[in-house]
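In this view, the complex is presented without one of its protein chains, the others remaining in place.
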């Protein structure tokens, strides 16, 4: 279910605009890398085994806080393109409630960005595992 | 390796002649049944678990004696057509030495009788298992 | 009359017929639809890859198709969450996985309960588990029709019962087992329940959550799919009790030389490269089966089965084993060895199965050394049965 873009957080709207304008794989990859660089950094303490998302081929860490029922996640990865994927995912999920997290159609989001293939069922990209971790966090809290 | 028929025991020569003349499956089946009836009977004591040939779907018993290096086998089965198969096998192997048993081409023998299909690799017919048991007996004794 | 509208979807039927062969052994394994052949050719022609491992395009396609089958099978069984389905080599491996994976829950003196009609695959793993752990294997007797005797089951399923393992549809008697009554008896004692759906899955759609078992196993090759593929369904809470069994490949989360952590179900129980084309092929078969009119299939199968049972009932000296309700019928004939009958039916191009049907203890308890089983697929026609009956009569005449 595609959401009216204007209902999206500003960062997500920016992602839509920028990736929508990208001409090919090379531009998309460069965009991903630059989005990755803008990720809020994690502290060394946050890059802990506990925050490691299992099921990714490259290491990905995720932390999240529930602020009045709205979730804020931060994350990082060793790999630059993964950081970029993480950044566009975080842009989309920012401030969602646990319920919204459960029902979010991430495949659709990545499709809108022309990044469908990156949402792999295997552990290679790990975005599915990241999303699962977000949902688990949301569920634990209830 | 097909042997000169005249070198075969009389019973085997008879089998070749009779099965060679059989016109179709029905005649072959009736022949098998009549050959089966001519099997030397086993005593109750000989129909023991020990003499049971494993690996046959229907029960088959086999006993064998080594007379001066030449093997004589007797056998029986609950099933009539199996008794027939056993009879034509016994006709062929009678008086063979252990070495001859090892090298006997049974597939060829059954092929000559038009009974190829009965020499099944599965446990359904069990003729392979019977042959194996004969060979094992021959080998044990050496 | 009684002609299968789906027969031409299965190319082997025509080939066999042209050779004068009639296939009535579908309970052993089913013939395959063209949809499967196309799926296998298509997959191998367009590029194979290993699954869950690499990120390249070929691997992505294979992984998506592979996981797609898991979703399709979940939908077929009304299972919420495809991660409750583990792919195995077949029903047998699924049952072995259970018997080893649940071993830690079985203590000396515990009882494992199976029925008297189980296929070796649903008997021996439990028997051997009982022997390993000093537990007792309890056998539920049957009534005359060939269903588990419920009053006896009420007595035998007790506080000692740790696990109940029972077939849904008997592969020898063709009887549906009273699972709706049996499973609650075990559950009430806190015992785990395992249903062997190897035959049941082929006849009608089943709603596993509604059935209420903890585990259910099946084989693809009986459901018109390829061999080498099967599945184990487990309720989420039940799966969580399974210990890891086979090790290697992608089932591991983290490994060092002396220690390793494993992934949860399903991947944690799928060690090594799975039968990828086979799983994809099963998906294509499910897609095909979904295009069929379920009611029409059920009616056709019921009509065939009625004709089979009625025809057998007319032969003198012929005894049915139990009172078959679906899919197949097994019988013995006074004074005639099943091996002889099978031999003469084979000569006439009729493919039926003879022997103990991987249920030796059942045969012994019925006082038989074996029986002939005739079993049906949705592609069989009434004419197949006519051929069978004619061949049977001729064989019996020859053996008289």
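As written, the chain order gives the labels A, B and C, with residue 1 at the start of each chain.
Just so it is clear, a contact is a pair of C-beta atoms (placed from the backbone, for glycine too) under 8 Å apart; a residue touches a chain by one contact, two chains touch by 3 or more.
Since the model is a prediction, treat every value here as computed from it, not as a measurement.
Seen in the complete assembly, the chain not on display touches A, B, C. Summary of contacts with the chain left out: across C:137, C:298, C:318 or C:398, the touching residue is C:137. Shown as candidates are C:174, C:200 or C:274; the residue that touches the absent chain is C:274. Not every partner is drawn; the one left out touches chain B at residues 54-55, 57, 117, 120-125. Listed for chain C, the residues touching the missing chain in the whole complex are 11-12, 15-16, 19, 21, 23, 25, 28-32, 36-37, 40-41, 44-50, 53-59, 89-93, 95-96, 99, 116, 119-125, 127-128, 137, 139, 219, 221, 226-229, 245-250, 252, 254-260, 271-278, 342-343, 345-346, 349-355, 358, 360-361, 364. Looking at chain A, the residues touching the absent chain are 25-26, 29-30, 33, 57-59, 77-82, 117, 124.
The rule we apply is simple: only the chains that are shown with their structure count from here on.
With chains reduced to the mean position of their C-alpha atoms, the one farthest from chain C is A.
Chain A and chain B have CA centres that are 74 Å apart.
Look at where the CA atoms of chain A average out and do the same for chain C: the two points lie 43 Å apart. Multi-chain contact residues of chain A (touching two or more other chains) are absent. Taken residue by residue, chain C touches two or more other chains at no position, since every residue touches fewer.
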